Structure formats: structure tokens, C-alpha cells
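Other chains of the complex are left out, but the ones given are in their true place.
The first chain written gets the first letter, and so on, giving A, B and C; residue counts start at 1 in each chain.
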Amino acid sequence: MPTIVVEVMPKPEILDPQGKAIANALPHLGFTGFSSVRQGKRFELNIDGEVTDELLESARTAAAEMLSNPVIEDVVSVTVAEGL
Amino acid sequence: MTAETPLIGDHTVPETSPLAGARIGIVTFPGTLDDRDAARAVRLGGGTPVPLWHANDALHGVDAVILPGGFSYGDYLRAGAIARFAPVMNTIVAEAGAAAGSPLPVLGICNGFQILTEAHLLPGSMIKNDHLKFTCRDQVLRVENTETAWTSQFTQDELITVPMKNQDGQYVVDDATLHALEDQGRVVFRYVGASPNGSKNDIAGVANERGNVVGLMPHPEHAVEAGYGPDDATGLREGTDGLTIFTSVVSSLTGGNA
Amino acid sequence: MSDFNIDTVENAGDTPETELPWAELGLKQDEYDRILDILGRRPTAAELAMYSVMWSEHCSYKSSKVHLRQFGDKVTEEMKKDLMVGIGENAGVTDLGEGWAVTFKIESHNHPSYVEPYQGAATGIGGIVRDIISMGARPVAVMDPLRFGDIDHPDTQRVLPGVVAGIGGYGNSLGLPNIGGEVVFDSVYQQNPLVNALAVGVLKHGDLRLANASGVGNKVVLFGARTGGDGIGGASVLASESFDDTKPSKRPAVQVGDPFAEKVLIECCLELFHNNLVEGIQDLGAAGISCATSELASNGEGGMHVELTDVLLRDHTLTPGEILMSESQERMMAVVTPENAEAFEAVLARWGVEFSWLGEVTDTGRLIIDWDGETIVDVDPRTVAHDGPVYERPYHRPAWQDELQADTFRSAEAGQGLPASAEELGEAVLDLMTSPNMADKSWITDQFDRFVGGNTALSQPDDSGVIRVDEATGLGVGLATDCNDRYAYLDPYAGAQLALAEAYRNVATAGAVPLAVSDCLNFGSPEDPEVMWQFAEAVRGLADACMELGIPVTGGNVSLYNQTAGRAIHPTPVVGVLGKFDDVSRRTPSGFQRWADGQAIYLLGTTRDELNGSEFARQRGHLGGLPPAVDLNVEKTLGEILINASRDGMIDAAHDLSEGGLAAALAEMSLRFGVGSRTSVHELCERDELDPFTALFSESQGRVLVSLPRSEELRFTDMTTARGFPALRLGVVDAESGGIEVAGPFPDGSFGIGLDELKEAWSSVIPSKFGQVNAGVTTTTTD
């Protein structure tokens, strides 16, 4: 079953409280060396049949208009993954 | 009761009660909200609340511990995911799981329950409510296990009403563990009526195998004082069903007869 | 140090001819000329940033100031008796007795909530809560008066779920119970939703803090979140300090809140206050560091000298001007004595709060800001913070106002063919209760935590929110916010008074003694003389009414330019009233209690033919005529009756009559706990000379419905008679019937509405319109 993967991240200039909290916690757990963390979203859109161009286009539009909030987020990528 | 609005970590208590011997630690993490309420509930239950600080691994010899509700670390990442790594949790995990002697009674309420699952002291996990919204409401629960230190004064299958308020309250667990929980009678509280969040088997609270660690999503500490609790038949906000949790632990700790 | 050329004071002196983008920053020619005059030279880029943002409408109140003065002028000594801090500080403070004080304030976050509903509303809560902290108080509750467009409009579908989730997401995370608010749907708010937020805090007298920088040599510290480019989107002209290249700058259009950071900041500040470690403190809201430094310095007796490169940044590309204007959330600025510096740092370390020492208080009378050792701001702080422009904007009564007022409900088509039979009236009541404005709001309010803290004695859907302040004595406060924008549109002077009257009545209905007022004045553009007239009238009305009721305005907020495509919102002066309880356990709930079977139901007050602007008229699409008359003496007497009745334990339920009149109040009192009633409007119609329709749907003010045990009837009616206040027994609570039964001079007997049916219809209106909310993704599921 093919899957379209959509990745969304908070815009770089926007505060990301979640990433900040993770970044602050990492060193306490002994994970050092990471200067900052940002947390975004990953969506897997599953498709019954084949990935047509239309479907991919439709996924791109959905990513831009619904899966992401364009005011604070960027769509990083919309890609096809086979048999996740 | 103190006349001051206490600062967090400043629960001054008169040690005059005969049961004040039951010293119950209440952990404050950054982002904890219901610690003062839990302290009040312990006090009204006859015990002595002892503030515990997340960054300090000392338990100061408390007889039991409550992990209160709130949004530790903003619930960022996952509810309870960051708090679980706090120094105080290391000690709690060790003492609650101690093989020898009687292990430390621990109660996790809401965020505290989430922290206990993240720390693997309790099985399963909480995901977003099936309706995806934060919901605050009066919730009826059935108490299905009265063997734990926290529920000994309830009667079997007693129905109680306590407030519930959360966004990530849907209890999920794999099938094998779910069967084990049911078979071993480790479901301590179950939702009654329409499911508030889609939890597996309407589970509201569970215990570990030995019964010393209990977690539940609803808030018994908000149902301990008439006038400030959930509504009940006697009137607006009169419900105090949650108090039994606190009198149960105090009485079991002071060797009282349940 | 930086990628941009720094415009120093020295440089400004040397290059008087440099063109500055003052117009892009919103300054008018005469305002810019005044800056030149004040400084005796051209401003530096950083100074320009400060003046432009501090002299904006939002920060300087330049259009509203001349009117707002009435709130300070129209007060008696008696009104000031309990006032510890009045208008002008971050929030007013009122004495509660027993060493306690209370502070509260309403603010708006309208525009940000339209752009990004979740974050806009969330940061609105964050901002008002910081105002409360900066007074030295522990915040104890929030409220949220909200207004949206038509319930079916796509704009409302987008905005409402996000706003509600944002208020919950932020407020719930702070551990602040949400104890009330308002939800109004009206097409005038399409593209202009109003998101107002109220916060209330309590403090011991000794904990009071003010925003002033005093004590030469004391240190200035900025703490909390790091500074990013938030809220300076429009000021991107400052992205290059040299003004000639147009380097594109990426500045966030919206601010994202971090409620966790704010919660930690609250606890951290309270520990600082508790240990007496700060001399003065100021929250950072609009205008960020510009506002905090200039206000602290201006309120103090000396000056201030800070080094801006010491500000901890989230975004290292920010120019000094941008840093000064940034509105990054969850920050505070404090003044600390050198002796306390170490202890201060220890508290911040304990809470994991970042901070940086920026400079110190001086005796120069100047606010001096350096960038890497070079002076980029050298101003008299008063000229920035307090002596901004003041406009006497022209205003006049709109030409259409007379026509509007002449178009009464009775004369209009909407006022014909009114329900008259029992059957029609019963249907009308059901219709009324299923209109979006009257419908059950619990889909919204259930997203808010009302229990946290364990001190909530009353909250939505009761008339007031009630919070216990002192566990030992039960001392506490009651709060209500109200505004009927339709009344205010018909007559802004009366409308503002009606808003106050209703909030006052709500607080008294719960049993609290009204003490203080905060207001949030939401209006259209002040540059429109007709809007300015509405504003002037509303302020005058509110100030006059406060004087008459004897309770002072202690603070508030003005939100102007609420208009889209030339169409202004209705004037919406939201009024919050705070009252005091010696013991909150005597608060009166607003529904018939389950055990109250057989209790008597009394209507207090007089009913007149007042349907203009009513909810019934709205349902028929009509808005015209004059709003209901306001009689503040009546409200006062009514308040005294309700407070005494609560004190003496005479009544078990009380609910004020507002939108939807008697019909709505009867329905709401039964819906509260699912307890029915049997009443008759026969005597009411006779006594007040009304037809049954008017008796049920008129919105006459100064009325409250109460229920009381029969054993208290005599005592109660003696009290109302002694005060000459009309009280009429309408019927009884009927816990068995499961319905609302109303008899009257109808041609066809009486009407009854089953409570189950009513509840089902009433509570499904809002859920049927709004689906599920998911941060960032708002989806509406049908079916």
C-alpha cells in the first residue's frame, strides 16, 4: 500500500515551545551536543490504489491548506513512500 | 488550613491531627498545577502533606507519594514524558518497585498517571481523547478494586463522582496487558456512562501488580470539600466522593482499620 | 557584532539629513515633528522605533485619553475608599479587608485572534495574566468575553474553535480556573471577532508591587523567555538600520505562546515577591522593552541606563530597533537592589528561568540605551511613555441615529404577528432557547478547567464566577462581564450603562457586594467621527453610571479600529464588575436546586414593554428603537435585596433577567439542574399592564428571579416591601414534573415544555455547528 508522507515544521522564526522544552531536557538525560531542537509533524496519507499525479497534487494542496497552518508552519516535503 | 495563599512548596500544616503521622509527599514539577489541591486533600483526609521538589531525589521519609495533575513541562513532547526523567522520579521508581518490605504507595492523578505510565510503573499509555478536545466535566466512576492502599475505604463497585479535565486521557494498552489487567482485577476505576474519551474498556485508573501504585485520570482531589467539588444530589459543588482516596491511604498508613 | 550599521546618537547628530521611515512606522508628520522638537535632532533608528510604538494608538491611548479622564474625574472620596491602586498602573488594586487585596483587568486580543485564532487567543490570556503578576498578585482565575460573526459563517467556523482551544490551551496550562465569560454571535463581528480576556489576582497588602524604577544603583533585569522577532512584522523597515538597502526580513506575523514558560514565570515571580527580592516590576506586552524601560524609568524618580546587547535573543539577526519593539511573550523586567542580586538569581535558577542583567537605575532623568557600548537611545523617558500625542478627535452623532431610534420593534414588520396563544408562546420559548446566542455554551466552556485551585465556588453557567480568596474565613470575590452590543448600538450612552448594570446585577445576584469595575472598550475607527461619538458617549455613560452606583473603574483597555471594509462593529463596551463576599459559601446559584421542590418563585422588578434590541427582535432580524431604560437606583436596591437575602440565607437560587427576558430566565433556572417549575404570568400581566408575550420576552432591566423556601417567604417579602421594591410570586419549583409549565391570560390554557426536549434542543445547537479541534488543523465533521 503506497503512502504519501507529508512533513510539516514550525517556521524557523516562530517560537517552538515544544522543541525548546525538549532541547532543555536533553542535557539532563545525558544527551549533549544538540544546540537546539524543533518539533514538527509527520503525516502518512495511505492510498488504496496507485499514486497518480492527481493524488500527489491533491496531497500537496491538502498539505498546504489543511495539514499545515501556513501562518506558523512550513510544509517541508511531500513524498511518496512505498510499503511503509 | 493556612490563611495564606500558599506558594508552591509551602504547605504549612498544623501537626495536631492524630493521623498527622501519615506523611504524604506531593511532587511539584515545573508546570504542575494541582499540587496545592492535592495538599489540601491530604490535609482534609487527616494526613500531613510534604512538598517534594522534582529536582531533588530526596523523599524526606514520606510514607506515600502523590504525583498531582497539571501540565509538567507543558506536556510538550508527550504528557509526562519529560517529568519522568526528574531526579525525584528515580527515587520514587526505586522505592515503589522495592522487592523487599512494603513498597511505597504512589498515586498518580491525571498528569501524575501519565508520568507513571511513561516511567513504566504502570502499564499502557494515554493518547489524545477520541474527540480531540480538552474536556472538563463531572464524571461518574465505579471503584472496582478496594484492595489498594488508596481505595481501601470504598465499597466494592461503589459509584463516585469526581471532576475530570484533560486532553490526553484516552487510555490505550496492548491486548495481552489489557487481559492481564482485567484478569488480575487491576482496573481500579472505570468510567460509568458514555465514554468520555474512548479509553480501552472504559478504564479510568489502574494499579500495578502489587497494588501499591495507582493512577487515574479524573481528579479526586477536586472532590474533597463541600462547596468546591462536583455537583451532587445535595446541590451545587457539594460532592466530596474523592476524599475517600485520601482517608484510605492515611488510615492504611497509620494502621487504622479501614 | 552585527550585520547592520548601528545608528548611534552621535551619528544621528552628524547626519541630520537622513530620511527615516517614520510614516511606515505609523507616525504622522506632526508627531514626527514633535519628536524632532523633543530631541533637538533627528531620532536614531532605535529611538524612532521606541517613539513609534509607544505613541501608537494601542500604547498611548491618543484618541481615547481625553475621554477616559472621566473615569478618574467622576469619582467621590467614598468611591476611592477601598482603591489601593487606580487607573494607570498595570491593573487596579482594591482592598478586600483582612489584609487582602484583589486586582483584575480586562484586555482585548481581537486582531491577533482573527489572524491566528489559537495563538491570538492564547497570547491574549498570557498577556492579561502578566499584568496581574506585575502587581505582585497571584493570578487566581480568568474569564473570556467573546464575540463572533454569524454562527454559520465560514469565518466563525474557522475562528471560534481555534479561539476556544487557545484560551483553554493557555489558561488551563497555567492552573487558572476559567469562571465565566460571554459568547455572542452577530454578523457585525465577521472578520472582527472580539476576544477579550479578564484575569483576577489576589495579594496581601504588603506584596503590592508597582512598575517603577527607583533607587539609584539598583539593577535592571530582563527575565523569562528569550527575545525573538515576534510582533514586529509591520516594523520590518527596521531590519536594516541604514534604511537604504531593502534586505528582506523574515519576521513572524504572529506570536506563539508558551504557557509552560508563563506558568513557571508566575511561580518564579511569586517566590521573588514572597522573598522581597524585587523593588519594581513590569510585564512585557505591547511595545516590549520600549514600554518596560520607558515606563519603569518614567514612573521612577531618576533615569535608567541599559546595554541592549545583553538581551538574550532567540533570533540573532534582530536589530536594536527590533529588539526594542519585539513583543515576544512570557518576559518580565524587574528592578533589584545589588544586595538582592544573588538571591534573585538563585530563585530564577531554581525555576530554570533565563535572565540577563541589562543595566541600572540612574539619577540622570534620562533613559539611555547602549548597543555594544555606544549610545543609541538618549531620551527623557516621560516623552516616550507618558507625554505622547493626545488627540481631540472630532465626533458627531450619526445622521442615521434618529432614524434608527425611530424604527421601533412595535412599529416594524418584525413586531407584527406576535405569538399570543399558549401554543405559539411555548414554541417561541423553544425557538428562543435554541438561538445561537441563548443556546447552551458548554461545548465551549467544557474546554476550560473550572476546578483547578480548589477555590471555585461558582462558575459558568452561573451568573457570576466566584473565587475563594482565604480558606480560613471564606473571604472571596465574585465577577461578571457583560455587554449587549445591540443596546449600545441603539444608544451608546445608555448601552454602556446597561452593560454596567447587568454586570453589577449579576455579581449581586450571586450575593457579592459590587466593589470595582474594569472595562474593555471595543470600537471601530476613531478617525470616523460617528464611531468617535459612539466611543465618547459610551465612556460618558459608563463614567456617569459608575458614579451613581458608587463603584470606580480601576482599569481597562481600549481596542479601536475594529472594522472591516469600512464597516465598524457595534460599539461593544464590555464591562466587568468585581464584588466581595465575606464568605463565599453563601453564594447563590442560578438554578433551581434538586431538593427545592415546592419552593416559591418570585420575580423582582417591574416589566415594561421593552423589546427594542431584544433577543426576540434579533431572531426576527430587527434592530431599532431605544434600548430598555436603565435605572441605577433600582439596580442598587435590587442588589441590596439579593445580598441581604444571601447573607440571611433566605433564597436558594437567583438568576438575573437579561437577553430573552423572563422566558429565558425561567428556562435557564430549570435547565441548570434539570428541575422544572409551574408559574403563571396572570398577575404579572395585570400588575404591569402587559400582554403575555411582552411579559415573557421583554428585556426590562432591574429584574431577577429567585426561589426560596416557603418558610422564608414572609421574611423575604417583608424585606422587599420595606424597600418598596416590586416582588411578585409567579409560582413554584416543581421537581417532579420534568417540565416548565406556564399559565397566563392565554386564549388556550397554559403551555408546557418538557425539560428533556428543551435540554436536547438547547444543548445541541453549538455542537452541531462545530466539529473537532486539533492544534493547527481545524476540521469540521458533519453528521
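Here, a residue touches a chain if its C-beta (ideal position, glycine included) is under 8 Å from a C-beta of that chain, and two chains touch if they have at least 3 such contacts.
All values reported here derive from a predicted model rather than from experimental measurement.
One representative per chain kind is drawn in place, while the complete complex holds these chains as A x2, B x1, C x1.
Following the convention adopted for this analysis, only the chains that are shown with their structure count from here on.
The distance from the centre of chain B to the centre of chain C, with each centre set as the mean of the Cα atoms, comes to 35 Å. In chain B, 73-74, 76 are the positions where the chain touches two or more neighbouring chains simultaneously. Counting only residues that touch two or more partner chains, chain A has 17, 21.
Of all the residues in chain A, the ones that touch chain C in their complex are 8, 10-17, 20-21, 24, 41, 66-69, 71-73.
Within the complex formed with chain B, the chain A residues making contact are 17-18, 21-22, 25, 28-29, 39. Those residues of chain C that touch chain A in the complex are listed here as 115-116, 119, 225, 228-230, 250-261, 314-315, 328-329, 352, 776-777, 779.
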